[in-house]
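Take a look at subunit A:
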Amino acid sequence: MANYRCPCCRKISSDHHDLARHFLGQTDSKHKDWLKTQGLSYAQLITWQVTEFGNKGYDTLAEVLEKEAPKVE
Partner candidate 1 sequence: MKKELRFVVNGDSYDIWIEPKTLLVQVLRDELGLKGTRRSCDSGSCCACTVILNGKAVKSCSMLALQANGKEVLTIEGLANGVNLHPIQQAFIDNWAFQCGFCTSGQIMAAKALLDENANPTREEIQRAMDGHLCRCTGYNMITEAIQDAAKRLQGQKLQEAAK
Partner candidate 2 sequence: MSEYSVIGKPTTNVDGAAKVTGEAVYTFDMTLPNMLYGKLLRSPHPHAKIVSIDTSEAEKLPGVKAVITGKDTPGGKYGLWRRFHELADQEVLATTKVRFIGEPVVAVAAISEDIAEKAIDLIKVEYEPLPAVFEPMEAIKDDAPVIHDGFENNINNTRHIEWGDVDEGFKNSDYVREDRFTLFSQHPAYMEVHNTLASYDKGSGRLTVWASTQSPYFLQLGISDALKMREGNVRVIKPHVGGGFGGKNSTMHDSVNAAFLSMKTGRPVKIVFNREEEFTATEHRTAMHLAIKIGLKKDGTILAKEVKIITDGGAYTGLGATTLYLAGTFITFPYKTPNYRYDGVRTYTNKMWASSVRGFGAVPTVYAAETQLDRAAHDLGIDPIEIRRRNAMTPGYEAPGQYMVKSCGILPCIDKMEQRVKEKWTDLSKDEGIGFAAFAYMSGGIFNWIDTPYAFSGAMVKVNIDGTVDLFTQASDIGQGHNTVSVMICAEELGIGVEDIRLHPADTATTLTDLGAWGSRETLMNGNAIKAAAGEVKKVLVEVARMKLGENIVYDLEVKDKRIYLALRPERGFSYYDIVKDAIKRNDGEPIIGIGHYTPHRKGMISPAYGMGIQAVKAKVDRETGQVEVKDVITVHDCGQTINPLGARGQVEGSTQMGLGFGLCEDMLTDNGMVLNPSFVDYKLIRSRDMPQIELIDVPTYDPEGPYGAKEAAEATTAPGAPALANAIYHAVGAEFNSNVLKPEKVLKAIREKEKKGR
């Protein structure tokens, strides 16, 4: 099973959803600024996640992380 690293810190997970959950739990500017570079809004992701049933916030970010999170050997 492959492992992936958070684009902004040392957090590693084999699951992109888990990485997305980690990511949205971070409130530092490094993580938030990275979202902007991906055309995402932290506020929008969180709002989806806490007002709509389902996992829209994490799902959206997980999709992006699938492409952007570097694989760890």
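Candidate selection criterion: all candidates are chains of the complex that A comes from, given by their letters.
The rule is simple: contacts are C-beta pairs under 8 Å (C-beta built on N, C-alpha and C of every residue); 3 or more make two chains touch, one makes a residue touch a chain; residues count from 1.
Since we're looking at a predicted model, the values are computed, not measured.
Candidate 2 is the one that touches subunit A in this complex, out of the options 1 or 2.
By the touch criterion stated above, subunit A contacts candidate 2 in their complex at residues 21, 24-25, 27, 29, 32, 41-44, 46-47, 49-55, 57.
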